[in-house]
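Heads up, one of the protein chains got dropped from this complex, but the rest are sitting where they should.
All chains are identified by letter, namely A, B and C, in their written order; residue positions are counted from 1 within each chain.
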Amino acid sequence: MFSPRSSRGDKAKPFERGLMSQTLENRASPDAATQLDIYRRMVRIERNDEFTRTQIRRGRITAPYYSARGQEVIPSTLSNLMTDDDVICTIYRGIHDMVAKGMPLRPLWAEICGRIDGTCKGKGGPMHLTHPETGVMVTTGIVGSSMPIANGFAWASLLDGSKRVTVAYFGDGASNIGAFHEALNLASVWKLPVIFVCSNNGFAEHTRYENATSVDFISKRAIGYGMPGYTVDGNDPLDMYAHAHAAIERARAGDGPTLLECKTFRFMGHVFGDADSYMTKEEKDAALAKDPLVLFRQKLLDDGIATEEQLEEMKTSIEAEVQDAIDFAFESGYASVDELRRDVFAEEIPA
Amino acid sequence: MFSPRSSRGDKAKPFERGLMSQTLENRASPDAATQLDIYRRMVRIERNDEFTRTQIRRGRITAPYYSARGQEVIPSTLSNLMTDDDVICTIYRGIHDMVAKGMPLRPLWAEICGRIDGTCKGKGGPMHLTHPETGVMVTTGIVGSSMPIANGFAWASLLDGSKRVTVAYFGDGASNIGAFHEALNLASVWKLPVIFVCSNNGFAEHTRYENATSVDFISKRAIGYGMPGYTVDGNDPLDMYAHAHAAIERARAGDGPTLLECKTFRFMGHVFGDADSYMTKEEKDAALAKDPLVLFRQKLLDDGIATEEQLEEMKTSIEAEVQDAIDFAFESGYASVDELRRDVFAEEIPA
Amino acid sequence: MSTETAEMLKMTGQAAITAALFQAMEEDSKVLVFGEDVADREGGGVMGTTRGLSTKFGDLRVRSTPIAEQSIVGAAVGAAMAGYKPVAEIMLMNFITVAMDMIVNHAAKLRFMSGGQSTVPLVIRTLTGAGWQTAGQHSDHYEGWFAHTAGIKVVAPATPADYKGLLLSAIQDPDPVLFIENSRTLFVPGEVAADQGPIPLGKARVAREGTHISLITYSGMVANCLAAAAELETQGISAEVIDLRTVSPWDKDAVLASADKTGRAIVVHEAVRHFGPGGEIASTIQEELFRKLKAPVRRLGAPYSAVPFAKVLEDAFLVQPADIAAAAKALCEYD
Partner (left out) sequence: MSTETAEMLKMTGQAAITAALFQAMEEDSKVLVFGEDVADREGGGVMGTTRGLSTKFGDLRVRSTPIAEQSIVGAAVGAAMAGYKPVAEIMLMNFITVAMDMIVNHAAKLRFMSGGQSTVPLVIRTLTGAGWQTAGQHSDHYEGWFAHTAGIKVVAPATPADYKGLLLSAIQDPDPVLFIENSRTLFVPGEVAADQGPIPLGKARVAREGTHISLITYSGMVANCLAAAAELETQGISAEVIDLRTVSPWDKDAVLASADKTGRAIVVHEAVRHFGPGGEIASTIQEELFRKLKAPVRRLGAPYSAVPFAKVLEDAFLVQPADIAAAAKALCEYD
């Protein structure tokens, strides 16, 4: 992943793409500060995830949890290139997307714990976290549904005359559902400023990519929508940066949507606690051995972008932030049952 | 269409396809008898259509009618290559597909007229004609829905161990709906013996192809499903024959599905009687000038495959068949209202 | 609102909808209209209902779409959350089946699931109704599904004035609204005040006053109930016809007041009777007026079948004025 070959920047070709895939020409590279920012977002995601799993193991969180451990690079890189005005529509496995986007951890944790101080007053929970201030507009639990909604936000950018970009996150499995097709076609016909970001972690629940997907690279489907589509090493911040940069620039320039297929791996299975029996130990070990967090950390040190001390300090301060959020969450109260009558409509439902 | 260029057989390239479209290698050619059979099916479709429109004009048929005048070549060629065991799933604009497949005209007309002797006892009408004996399994009024159902029939062929082939007919507009995507992906992953036949007539209701479809050739979408996809001159029986032959052979051999995009034109607009204001007089006139029925007739004469007399006799006997069906239909009675309680379930609903 | 001196125009429900869309788009630049064929390039809709809008308000606010209902409603949801007021058209109600996820799991729920942060002020206009021999996949009434779905309102007008007034309210409403047009009433002309403004959602209309029995209905069945009431009058039975206008939330006060007065009620809808929306209303009436009812509350709706094609069957499928009159007479004679 961070072999000399792939760090050569614009010559990187981490995947042997089939005949008809597209290759990016002008590749942007992240400077030192940008790399550090991406890494900081990754650590924030990873620490938050680790702390979440600890709370689950202790029985303090009872809801199902879809860890994105291993997929940190994708939203961290994209978020570095987005502002608070830019928006995302994400999925049940999407807390990393939110954390990368800068969502504050206190209301996030309070929501995961079902508390009144949660982003959604405890009514949505981890699968429906929403935080418009940082552009986290929709989190859906329905496979594929982030994409058609993202188009609506992108249309609004055209109507507003703004440069706002919308990112729709989804998985490889979601690329086989109807909503994907309808959304990509509409986005292309309407030239919408939207980026379809597929985190291809090789599995959809227990189903291996090739057992459900009829094409070797999802990026090839972009051909059918007259849109650029790239297969990216989603664990390599440099490859991700180049492609995310191009897609965002294209969207802001009014040139329309892009499909990014970002290859990655989820370290914790589908839902935290599942048996992983649908993958081999070898492939899992191989993926773990290439933990993008570890590799990127080493690269920052090797390239002199940061020192051990700096990175430790970063981690410590992030851990403090997460711990503060946890404490905040568990001290927060629960919504009153009257909340069942609120937010159904703007007007409260009479008792 | 029947220019020297396109009749050169395996060298025909009637459309300037974009970079990534596929071109068929070994092109089969129809012999004289086959050409005559295809033409006979075309005339049966065209005469039936003409007589239908006459009845509508006289106010004797009240339901909306979606004429396929101009699209005769597509199902006529495919049906020549299919047996009664092979099945089709078609759409509201599908009577030509049924007539080509060999559906008897008496129950067809009785159904269009809502009579008890109709294929569906008058309960389905022209949009839901069904005739299992000739393999007309489903006619749907929902755009896109012929395709997922066709997969089920194709799966049954695998289960039966039979060589039965299933054809799913649909329009260009339907290639933008989710069902198309889901069906083509599943068919490819499961290697189903199904052929997806898109009659691309350039319009979906009043919407021009390019205003709703993000790719220049629908056949390119096949790339995203790892399946062969061809853009065919759907008004040229030779080009159609070559591609239909290859697709059917492939399906029968157990090699999986094919997408055929068949370029054509509907002469009568979306629904019979519509104003056509969404197309220019020039393009319509140009299409009418290349009426595939007229051109193919001339070719049969030019090539000495048939004589004027033979073709006139063919027409006369087909007209007699249609007239007989009309007379039969208008003499047939109506279902009793008890039929509302029958065929809901196998068991009759109690009164 | 119309007053007695207001200028009255004669127009169809369709023209009233067109007028409402023009007015709403003029008054509020956030209002958007889109759906299959709705722009003028495509003739302003296959029925012409949206004709002129794209020419007047531009291609960015009025857009034709591919045939992809899920992406239509999805775009409406996103645009609504981004501050717009999309009016999306799903050509016919049966085609809503391919967009159910977007409506039910998203449009209707996002406000609640986000704890009030997301607002989804969209309108979905759709058309349905038997009577034109379009058979089993083009004329179903599924308003009951959406009435049962928390977070979306369901409006089903019966007159041109209501088509206009209720659509204006639906567009202004801060929440998702399903706006159901009926193919038998849409082209029937009626009086509409030249300055017809919004008519509040959730408020029923007494379409005809009466004292012996209450006919509670909406959409295409209002006409059939009025015809039945006219017939009943010749038999000495005075029927009150309540046009709900909004199916959900429905006007419980108006319905109970009428049933309380008459002591007899029939709920009439075009939808299939079995597990249909009439159950909610009939059940509520008997719950609230248990001792006061002179007869059981009846429900009339379509039989348990798909909409048939043959005219003779289609006529039998639809609740006819004679069916209503017969049921009303039987109730008045109930003992």
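Everything that follows uses one rule, which is that a contact is a pair of C-beta atoms (placed from the backbone, for glycine too) under 8 Å apart; a residue touches a chain by one contact, two chains touch by 3 or more.
Please read these numbers as outputs of a predicted model, since none were measured by experiment.
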May I ask you to name the displayed chains that the omitted chain touches in the full complex? A, B, C
Thinking of the whole complex, not just what is shown, which of A:G70, A:P107 or A:G141 touches the missing chain? A:G141
Touching the left-out chain: which of B:I95, B:V189 or B:V215? B:V189
I need the residue numbers on subunit B that touch the omitted chain, in ascending order. 87, 89, 118-124, 128, 130-132, 137-138, 140-142, 145, 147-156, 158-160, 166, 178-179, 181-183, 185-186, 189-190, 342-346
Need a quick check: the contact residues on subunit A for the chain that isn't drawn. 62-64, 111, 114-115, 120, 122-128, 140-144, 173-174, 176-179, 204-207, 211-213, 270, 274-275, 277-278, 334-335, 337, 339-341, 344, 349
Subunit C positions in touch with the non-displayed chain are 70, 94-95, 97-98, 100-101, 104-105, 108-109, 112-113, 135-137, 140, 142, 144-145, 147-151, 248, 271-272, 274-283, 286-288, 290, 293, 295-299, 303-306, 308, 334
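Convention: only the chains that are shown with their structure count from here on.
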With chain centres set to the mean of the C-alpha atoms, which chain is at the far end from subunit A? B
In whole angstrom, what separates the CA-based centres of subunit A and subunit B? 44
Please report how many Å separate the Cα centroid of subunit B from that of subunit C, as a whole number. 37
What are the residues of subunit C that contact at least two other chains? 65-66, 68, 70, 98
Please set out, as single numbers or ranges, the residues of subunit A touching at least two other chains. 178-179, 182, 185, 189
